[in-house]
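Removed from the display is one protein chain of the complex; every other protein chain stays in position.
Take a look at chain A:
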Amino acid sequence: MNFDRIQEKLNILADAAKYDVSCASSGSNRTNTNKGLGDASKMGICHSYTEDGRCVSLLKILLTNHCIFDCAYCVTRKSNDVKRAAFKIQEVVDLTINFYRRNYIEGLFLSSGIFKNADYTMERLIAVAKKLREEENFNGYIHLKSIPDTSDELMYEAGLYADRLSVNIEVPTISGLKLLAPDKKHEDFTKPMLKVKNELLRFKNERKIIKSTPKYAPAGQSTQMIVGATGETDKDIMYSATYYYKKYHMKRVYYSGYVPVAEDSRLPSIGSQVPMLRENRLYQTDWLLRFYGFAVNEILDKEHPNLDIDVDPKLSWALRNMHHFPVDVNTADKRMLARIPGLGMRSVEKIVNARRFRKLNWDHLKKIGVALNRAKYFMVCDSRNWERRDLDAEKIKGMILQTSSGKFRSQYSNQLALFN
């Protein structure tokens, strides 16, 4: 191993890959059966966290940062003056295995700039995965980034070795894409996605008849959108996410607050703040849609095209729908419990369990771990005093904001909430 050269390449190619926020190593079912190395089970493991607080679960690198495309939002774009490098296939394999053996990582996340054309690049990504599986007997997690416009045959092959596949659609609106990535077409993203979706369905059906059907991308597919680069609304983003969840059976959609990496009149300037709070609100909404039984048009519509910044989306929904409240925790069904601000799914489960034994009051709820500072205005329980009295939505919001201390508290002013 030429250590110095590898070290230099790793620095360049890890740095270039860091803007892809997808990091999950969960949802696969590749178990170690033949005394090989590694085990990709349902639960993902974050082995470390960067100083920006994001999880490190996979060795996330580019195979190369040479690229023939010139997408405005991308560090690796051809017009950017950065050091270029490319890994050899064996080098990526060695790094992955050695990092895995030391328990640094759950596996590999391999993406790439595009050298020549999509298929030529994709073949190399697949070669790494194939080598890991077949020569190293590696059962850890492999996430391959599909290159836009990759052919169906290669997408099929990729799924045989990878746990998860993803194509980043990057820009949530078609018009934004035209503006920022003139070399790419919308279909370049959707075609490989469709192939993966169809293969997943086919695998599911064949598996019913032939148990030994080889696994196809057992952890499914995901995609990523950049937020705040093209002036799209939260509604644009979440409707588009919903579309990808439904139409392409996405396991996850990731939202990545745009980090300015280029001086370009089409984009927010270098030094402008990364919209982290907005990103956080989008993830909260995504959660409400996937786990809490909300429909996207309940949260975002024509009149409300953007999420509130000062309160979380569930609270915001509740304040706009006061006629559903107060909910009686001792009788309400799960669906309605899950809609009470301050109640997570874990608390909902505990409440449903505990109320079989006795009627619950504020003390019980507090012990169970309900965030009462929000929840108390929206529920009644086995206690006389009901906090809501004759408060209206505005007053409740004001009182909650006064008593809460969220992590983004410093980013907005309490005053605004009271008087706007």
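Following the convention adopted for this analysis, contacts are C-beta pairs under 8 Å (C-beta built on N, C-alpha and C of every residue); 3 or more make two chains touch, one makes a residue touch a chain; residues count from 1.
To be clear about the criterion, contacts and distances are computed from a predicted model.
Chain not shown in the complex: UniProt lists it as "DNA metabolism protein", one of "Phosphoribosylformylglycinamidine synthase subunit PurS", "DNA metabolism protein", "GMC family oxidoreductase" or "ATPase". Among A:V56, A:I89 or A:L372, the one in contact with the hidden chain is A:V56.
Among the residues A:R164, A:K195 or A:K350, only A:K350 touches the chain that is left out of the figure. Where chain A meets the omitted chain, the residues involved are 1, 3, 6-7, 10-11, 14-15, 17-19, 31-32, 35-39, 41, 45-56, 59-60, 95, 98-99, 101-104, 137, 257, 259-260, 274, 276, 350, 353-354, 356-358, 360, 364, 367-368, 407.
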